[in-house]
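Beneath this line is the structure, given in structure tokens, with notes to follow.
Complex shown without one protein chain; remaining protein chains in place.
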Amino acid sequence: MTFFLIVTLNGLTLAALYFLAASGFTLIFGLMRTVNMAHGALLLLGGYVGFEVAKTTGFWPLGILGGGLAAAFAGALIQFGILGRFQGDELRQTLASIALSIIMADLMLWYWGGITYQVALPDALAGGFKLPLLGVGYASIRLVLIIFAVVVGITLWLVIAKTRLGAIIRAGVDDREMLRALGFDVAKIFIIVFALGGLLAGMAGVVAASALSIAPGTDLQFLLSSLVVVIVGGMGSVGGAALGALLIGLAEQYGLAYAPTYGVVFTFAIMVFVLAVRPQGLLGRSET
Amino acid sequence: MPINHDHKTANALEIQGVGRRFGGFWAVKDVSLSVRPGERRAVLGPNGAGKTTLFNVLTGDLAASAGTIRMDGADVTQTPMHKRIKGGLRRTYQHAHLFDGLTVRETLFLAVSSVAGGWQRFMPLKPSDGAIGKAESLAQMSGLCSDLGREVANLSHGQRRQLEIGMALAENPKMLLLDEPAAGLSPSERPRLAELLLSLPKDITIVLIEHDMDIALRTSDSVSVLHNGRLLAEGSPENIMSNEAVHDVYMGGAHGH
Partner (left out) sequence: MKSALFLLPFALVPFFANDFWLVQIFGRALILGIIALSLTFLAAYLGVVSFAQATMAGVAGYTVAYFGPNTVDVGREMPFFVVLPLAMIMATLSGAIIGLIARRSQGIYAIMITLAIGVAFFYFTRQNYNYFNGWTGFSGIRAPEIAGTSLREPLPFYLLIILVSALCLLFVNGFIKSPLGLTIQAVRDAPKRVLAIGIPTTPVIVSAYAFAGFIAGSGGILNVWYQERISSFSVGLGPIVDILVIAVIGGLKNPIGAFIGALAFVLLDTFAVDFIDRERFNTLIGLVLLAIIMGAPDGLHGLAKSWLSRFKKRPSENQV
């Protein structure tokens, strides 16, 4: 029973990370129909920069902020300089973002090398604490991570549901032409949303670098998990990303704990099953 | 379901009390029509009168919420679309999605053969194939003889409508449902389309929706007018032209504002 609960907690931790990574990805897709294959690279960039900032300033929250801002800036630059040029040609955008992710990954490897980085935690989070009832220790940072993901999720929901930007995003998800007809500067809105997606990815990167660690390859790992999460949850839906992350995170950890050889098969089976019964994803809208 | 043919008395199309509901809204309500074999029937009505919905119910694109549909005397109300197609029903679409990357010949070939079976389907087409010959005679019927080798993407709008009709003529249809065949045509293309419609084999029953009164009245033997989903009037083109109720809702609606 204790083992089961620990595995569940691990699953929730992973789900929180997956959600943080996938939320920006699905936000960008929802508004712009852009599949940003450089999303993982943005995440890794955020992680590296966050590491540097935290090391220099010695203040962990500043690292999260720094990593998030760096990735937000890079994301805005990508949309402004390259992807925005062929808005509407989704296939070309996707291919261009693949090229960008190859370049970014290689340049980061050049600068930061092939070694593994872990962000030093503040003392308050560095240890573990005893879980009530179970009497088992569990790393504090992992619980912080779960709380962080919940806070980000709620904030994101509030931004989309209650703010002007959110109203514009929702309107744009339904009908992008209408936004243009209403006189909005769509190009600017797209850059802002790309920056927002980058911010989420960058912060996820720093959090991943704190709770786990980052290295070359982390970018692809999170890009792929984001893909699977949004395929399962439904493209463009933040709620879907949360649900998808929960399903995939838990499935992966249960798989690892109870059937280590075939953990990946569970993830895959969930994806195929969802595609078979609901091709648009659990909370997604129909493609047509 | 046993299909009960009764050729002596059967109308080509016989619908009784047909309705289609979307939520609480009846797009088509309590419509009854009978169309004789070989008849040319125009269905008129202002926008939103329920013409296209009625078509979709007739072809099986949409299920009927009420009433019965008989074709050639057989009840097809519950029959799926592909079986109605096998039974000789064809339709054209208002907004034509055609195979832009194929040539006219290839498009008509597909319409004729619905894909050859067995090993043949992996073999390149040969000019001697029967289906190719049929495709070419369809091109002749729809006036596209000189465009057989052209890519569909390069056809003019009028030629696309002709190709639509050519596809619908494949494999000896008994009944054609034409959904606004003249929509989007230039004034100079319209007479050509009217001629094409008049030249179609006389044994094919044709029901057409048309906005262009000229084409509709010129090419049809009888007219049904729909209004707000219900049948408003029925009669010969001359009768309909002089019908006051029709003038009020349709002519008035179309020209008065």
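The chains carry the letters A and B, assigned in the order they are written, with residues numbered from 1 in each.
Please note the rule applied: a residue touches a chain if its C-beta (ideal position, glycine included) is under 8 Å from a C-beta of that chain, and two chains touch if they have at least 3 such contacts.
Since we're looking at a predicted model, the values are computed, not measured.
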item: Listed residues A:Ile6, A:Leu62, A:Leu77 or A:Leu220, member touching the removed chain; value: A:Leu220
item: Hidden partner chain, touching residue among A:Gly58, A:Gly88 or A:Pro279; value: A:Pro279
item: Hidden partner chain, touching residue among B:Leu102, B:Leu148 or B:Met241; value: B:Leu102
item: Contact partner of the left-out chain, one of A:Lys55, A:Arg92, A:Arg170 or A:Lys188; value: A:Arg92
item: Touching the absent chain when the full complex is considered, from A:Leu14, A:Ile141, A:Ala251 or A:Met271; value: A:Met271
item: Touch with the omitted chain, as defined above, among A:Arg33, A:Arg180 or A:Arg285; value: A:Arg33
item: Hidden partner interface residues of subunit B, rising order; value: 81-82, 85-86, 91, 93, 97-102, 106-107, 109-111, 113-116, 120-125, 152, 167, 170
item: Hidden partner interface residues of subunit A, rising order; value: 33, 35, 82, 85, 90-92, 94-96, 98-100, 102-103, 105-107, 109-110, 220, 224, 227-228, 230-231, 235, 261-265, 267-268, 271-272, 275-276, 279, 287
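Here is the rule we go by: only the chains that are shown with their structure count from here on.
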item: Rounded Å distance, subunit A centre to subunit B centre (Cα mean); value: 51
